[in-house]
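For this depiction, one protein chain was excluded, whereas all remaining protein chains were kept in their positions.
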Amino acid sequence: MISIQYFARLRELAGKGQETLDREQMTVQELLDWAEETYPGFGKDDIQVAVNEEYALPEDVIHSGDECAFIPPVSGG
Amino acid sequence: MISIQYFARLRELAGKGQETLDREQMTVQELLDWAEETYPGFGKDDIQVAVNEEYALPEDVIHSGDECAFIPPVSGG
Amino acid sequence: MKPFEVVEAPIDAQVYSNYVLHAGAGAVTLFTGHVREWTHGVRTVYLAYEAYVPMAEKKLAEIGAEMEAKWPGVKVAIAHRIGELHISDIAVVIAVSSPHRKAAYEANEYAIERIKEVVPIWKKEIWEDGEEWLGAQKKYPDKGVDSV
Partner (left out) sequence: MKPFEVVEAPIDAQVYSNYVLHAGAGAVTLFTGHVREWTHGVRTVYLAYEAYVPMAEKKLAEIGAEMEAKWPGVKVAIAHRIGELHISDIAVVIAVSSPHRKAAYEANEYAIERIKEVVPIWKKEIWEDGEEWLGAQKKYPDKGVDSV
């Protein structure tokens, strides 16, 4: 199981703050592709993925038990 | 009468915070020359003169009634 | 308080400047980012901030470590508020102390730039007639970039 968190625009688009995905492993890019298909308008090209609270690269591998979060462009400050 | 104020090192050197000089008029340079003669070690080359709370040039003329102050290098902040 | 934190309550900036002050500090710079009433000619009613809190606090602490590496001798505290913020409320505070003033200014400005790049916090602007999540979205390239 991979846990996923949504924030800001993505939270409103997905209609939820978190969910779990029943996979043993997948790449960050595969997770983004899955999200784009599942939630039309996701906008994966502008979104980063954090794995266990650290920014990940598209080719990084996510394993069951990892905590993932989609990070749309930040706007703090 | 021209009033004169001393601050910081110059106040300690002159042994006073202010005095008056019985002149009708003089230039700023003449005032500096007078101070150097009166108070050995005055160091006029590093000192500016304020006339009526504004920095003055050596050739500016001071008149009776003006308030002058010797301004050694400032060190606020 | 924690030196790098995301908070829900109103921010008391003084707490953070007190934290960084010490006998070796000759200069303290305190930056506060406030909710502004007008942006690009549109009147803001309030802002709603949201964060990925544990990661945001971790990233704030990393920024602090970057600052201490780049400007030896600085001491840093940063807090960002989330939730509903109204006009003039403090959204972010950055306190930096340093033996000398130049590092205190430079490091402080570095911090806000980095916060806007890497810390997972998002701002939604609520106007009288609508709302919008800010960020470097393609649709609104001029928004959020110079927001403070």
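Note that the chains take the letters A, B and C in the order they are written out, and that residue 1 is the start of every chain.
Quick note on the criterion: a residue touches a chain if its C-beta (ideal position, glycine included) is under 8 Å from a C-beta of that chain, and two chains touch if they have at least 3 such contacts.
Everything quoted here is computed from the prediction, not taken from an experiment.
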Contact set of the excluded chain (shown chains only): B, C
Given C:V6, C:V28, C:L60 or C:I78, the one touching the chain that is not displayed: C:V28
Contacting the left-out chain in the complete assembly, out of C:E62, C:E109 or C:E132: C:E109
Contact set of chain C toward the excluded chain (per top definition): 13-14, 17, 21-38, 87-88, 99-102, 104-105, 108-109, 112, 146-148
Chain B residues that touch the omitted chain in the full complex: 5, 7-9, 11-12, 43, 46, 50, 53-55, 69, 71-77
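Everything below uses one rule, namely that only the chains that are shown with their structure count from here on.
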Most heavily contacting chain pair (counted by C-beta pairs in contact): A-C
Whole-Å separation of chain centres (CA-atom averages), chain A against chain B: 72
Chain A-chain C separation of Cα centroids, rounded to whole Å: 25
Chain B and chain C: spacing of chain centres that average the CA atoms, whole Å: 49
